[in-house]
Each structure stands twice: as structure tokens, then as C-alpha cells.
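With one protein chain held back, the other chains of the complex are shown just where they sit.
As written, the chain order gives the labels A and B, with residue 1 at the start of each chain.
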Amino acid sequence: MQTTIQLIVNNTPCEATVDTRTLLVDFLRDQLDLTGTHLGCATGNCGACTVMLDGLTVKACTILAADVAGSTVTTIEGWTQDARQSGDLHPIQAAFVKHHALQCGFCTPGMVLSVQQLLKEKPHPTEAEIRHGIAGNLCRCTGYASIVKAVQEIATTTSLSPGGRGLG
Amino acid sequence: MIRAPFQLHRPHSIDEAVRLLSQCVQNGEDVKLLAGGQSLMPSMNLGLVAPAHIVSLNHVAGLDSIRRDGDMLAIGAGTTHHALAESEVVQAHCPILSETAACIGDVQVRNRGTLGGSIGHFDPAADYPPVLVLLDAACQIVSPSGERTVAAKDVFVDYMTTSLSADEVLTEIRVPVLPSDTGTAYVKFTRVEGGFAIVGAGACLRLNPDNTCRSIRVGICGAAPVPVRLTAIEDTLTGKAVDDAFVEMVAAAAYESAHDPVAELHADADYKREMVRVFTRRAVKTAWERAD
Partner (left out) sequence: MAYIGSAVSGILDTKLVAGKGQYTADVSLPDMGHMAVVRSPYAHARILSIDTSAARQHPGVRIVATGAEIKQWSKPIPHTLNPSAFGGKTADIYCLAIDRVHYVGTPVAAVVADTRHAATEAANLIEVEYADLPVVIDAERALEPDSPLLYPEWETNELMHVRFQGGDVERAFADADHILDDTLRLHRHTATPLEPRAALAHYDDRAERLTLWVSTQAPHPLRTTLANTLQMDENDIQVIQPQVGGAFGVKIPTYQEDPLACLLSKRTGKPVKWIEERTEHLMAGGHAREQTLKFSVACKADGTVTGLKVRIIGDVGALAAVGGWGMSYVASFVVPGPYKIPNCEVDLSIVVTNKGPWNAYRGFGKEAASFLMDRVMDRVADTVQMDRAAVRLKNFVPKDEFPYVQISGATLDSGDYVKALQDVMDKAGYHTFAEEQQRLRAQGRYIGMGVGFELTPEGGCIPDSFIGGYEGATVRVSPSGQVTVLTGVTSPGSGNETGIAQIVADALGVPLSTVRVVQGDTQACPYGLGNWSSRSLFMGGSASLYAAREVHHKVLRVAASMLEAVPEDLNCEQGRIRVKGQADREVAFNDVAEYVHKRAFDHHAFDMEPGLESTRYFRMGNIHHVPDDKGRINTYPSYPYAACVAVVEVDVETGVITLLRYVTVHDCGTVINPLLVEGQFQGAVAQGLGGLIYEQLSYDDNGQLQTGTFMDYTLPTAVEVPSVEIHHQEVPSPYTPLGTKGAGESGVSSPFGTIVSAVENALAPFGVKIHDTPLTPQRVWRMIQTAKNGNNGGAKA
């Protein structure tokens, strides 16, 4: 069954016709060609499909595209663009690169979004808080150590002055 | 991926939602409510459920309010685990509920999953049910014939079965404002972070000035297909000195109550019973530490 939805994806209003069965993750990937959001399990366990829905991270395999009509969705593509000034990497991404906090990169877009959510709520997390904050994102490659290290570095080096270049 | 097609309804009011539900029920068509989708969507992706209609509650305004109403807190069914965990009102007046919300799943699940959805889905390993039962929470339910209030203990009737019928919507959960000297704790045992509880235990404890028990309530998931409340022993403990032996008595009662635990692959009945003892002990101990 088809239905038409309007929503804002990566700051761009869009209107689309979707099968009611279409998951948000498939909608983003197949209909909008935003393939930075990945599908790893479809049971809400792995976090590869993490996107931001109205400003909060969610797992896009557990959400119907047709049900988020009227919402604002931000994917890794949109977030990267927003976060970038003068073409360089966002501090979170830069720290990921510096510490090689990724190997195959499949979990990475979701992981980066979870990290930004964590730092938005807790700018200076402890190691335990970091680990809990990313527990919804499985990584099969890195064993997490490099990710934790990257987040620790951002948390100690980046200032979050309001109005300045925050981590949002 | 969801295999079977279905019709999606996006009502803007509870009345409309109830009307849609009852229409489907009358037509003999399978219908499910959709809240955060954190239980329904994985089940549909796996093909375990395949309703012909879905009625989404995500377009009904006001289902996520949290307010104090005299000596009760009224919490909208659409309140997310995240909102509940972060709510200052809940943290101040019913901290066991925010502690419970904070240990459900992971960040993304908490951002989306709702209190009402957890009750409606009623997984025997879910964290809220034992806590709601121990709090004597009341559930506000809207049905085609009007509104009714049901005690939490009467909502959870059997394995994955609630007393809600297919054309009813849970709208609000009312929990008591706990006296500020209450010590509360919810502890859970999972295989990995973010997983469902093998066993979860919640406790609320108030002390008299002489360190005897003024009141105690304990709720447990994992001990049986439905939440277990240690009603039988709670009253008899009033006035008893709270010490290690006291804690052990509660733990032993919990063990006795766990007569019918749902065996799982990595936790058979015997083990689960023992874990009920261990985690009840831990919950009561922590509640005791936190009681003034």
C-alpha cells in the first residue's frame, strides 16, 4: 500500500510516495540514495542504521518511513555537511581518523552520530559513560578501544562554548 | 524488511485511534498499535507478526506529558524511556522509575521506545512491569465504550498477554509520589549491555527512625511469566530491624516466589531462581543504602 509523506531530510524538504512497509533506513538508502546509513540486522540491535530523528539518535530499521511524516531526519551525509566549515572534518570525525577508530567503516556513520549525541548530553564523559553511550552501536572490527580513545580526546580538547563551533 | 503489506493509519486523537481499532476488530482484521516501534518493528521485520492494519500513536499530541497531580505522577503512555529517565519530576518523586527507564536497551532504543509500548507489548523480561506492579501503578485505558483504570498488576495477566483488548489504548500511567526518605533501586542482570533482563528486581524501602522497616515493596521480572510482587512477605516485614538478615529474608522470599521462571537458552529455571535471589538481595541492599 502506497502513501505520500512530507518530511525534512538533511535540511531539505522532500515529498515522496512510499510503500507503508518501507523502513526509514530503506527509504533513505533506496529512495533518497543516502547510502551512508547502513543496514546490519533489522532487529534494532546493531546500530548501523542510526540516524537523527527530530534531533535524537534512533535506529532507522525500527521506524516506518510513512510514520515519520512531518519530522526532521538527519543522516551522516547531512550532519557531515552541517558540521563542516571550510571543508575540513568535524572534530569527532577528525578524532576518529586520527585514532583509526574504524576499520571497515560499516558501523562508523552510526557510531559518529551516537558519539555526537553523547557529547551533546555529556560534554566530558568518563570512560564508562563513553562505553555506555555507544553500546547501541556494535562494531565487529575495532574492539572499540580506538573509538573510546577518540572520544576521550575530543572530550578533553574541544571547547563547547555556546554559539561557538559546538559538537551538535 | 517487512514482508506482508498492511494499511497504516495516522490518527490525530485518541478517540480516532480507538475508532480505527474497533473498526478493524469488528471487521475481523488484525490490527496493532504502533508507538516507538522498538518491539513491534523488529517482530515485523522478522515476520513474527504481520498485522493487516497499523494504527500509529505518533501523531496524537500530548501523549508524552509528565505532570504531578497531587500525590500522584501522571505519565503519558507515549513518554519515551529517555524522557522518563531525564525527567526531573520523576527523578525527584519516583526515582525508581527513572532509574528503570535509564537501564532499558541503549540510547537509541530509549530515544524512541515508550512506556505505553513496553506495557502494551509486555515482554516477560521487560523492566517496567515489575516496577509498576511494586508501585501499585494505575493504567488509564480508553476503549470504545469509555475510559477505565486498571491496576498494573491486573494488566499483566499471562506470558506476553495483557488485559487490554485489541481496540483499547493505554493513555496514562499513574504512579505515587514517593516520600522523599524512600530508598529505591532497580537492578538488572543482562548478558550484554543493552540486552533484556534475565532477571530484574526493584525495591522501595522506608525506614523508621529506629532503623526498622516502615515499609517495603519488591517487584521482580524473570521470576515468572508475569511480574512477581512479594506481597505475602512485605507486610510481615514491617517493624523488623533492617539488617543483613532482613535483606536475606527478602531474597529468600523472592527465591521462593520464583516458582515458574521462563527458562531461556542461557538461563535455565534453576539458575534463574538463584539469580532472582541474588538480584533481589542487591536491589534491597541498594534501596537500604539510599533510604534516609
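Keep in mind that, in the parts below, a contact is a pair of C-beta atoms (placed from the backbone, for glycine too) under 8 Å apart; a residue touches a chain by one contact, two chains touch by 3 or more.
Bear in mind the structure is a predicted one, so any value in this text is a computation, not a measurement.
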Using the definition of touch stated at the top, determine which of B:69, B:193, B:248 or B:289 touches the missing chain. B:193
Filtering A:7, A:32, A:46 or A:154 for touch with the omitted chain leaves A:46
State which residues belonging to chain B touch the missing partner chain. 1, 3-5, 42, 46, 189, 191-196, 265-268, 271, 274-275, 278
For chain A, which residues touch the unseen chain? 19, 21, 29-30, 33, 35-43, 45-46, 48, 75-77, 80, 89, 93, 96-100, 102-109, 112, 130-132, 134-135, 137-149
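Assume only the chains that are shown with their structure count from here on.
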Residues of chain B touching chain A in their complex? 1-8, 10, 34, 36-38, 41-42, 45-46, 54, 56, 58-59, 82, 105-109, 111-112, 193-194
Which of the residues in chain A come into contact with chain B in the complex? 1, 3, 19-21, 23, 26, 42-44, 47, 50, 53, 56-59, 61-64, 66-70, 114, 117-118, 131-133, 135-136
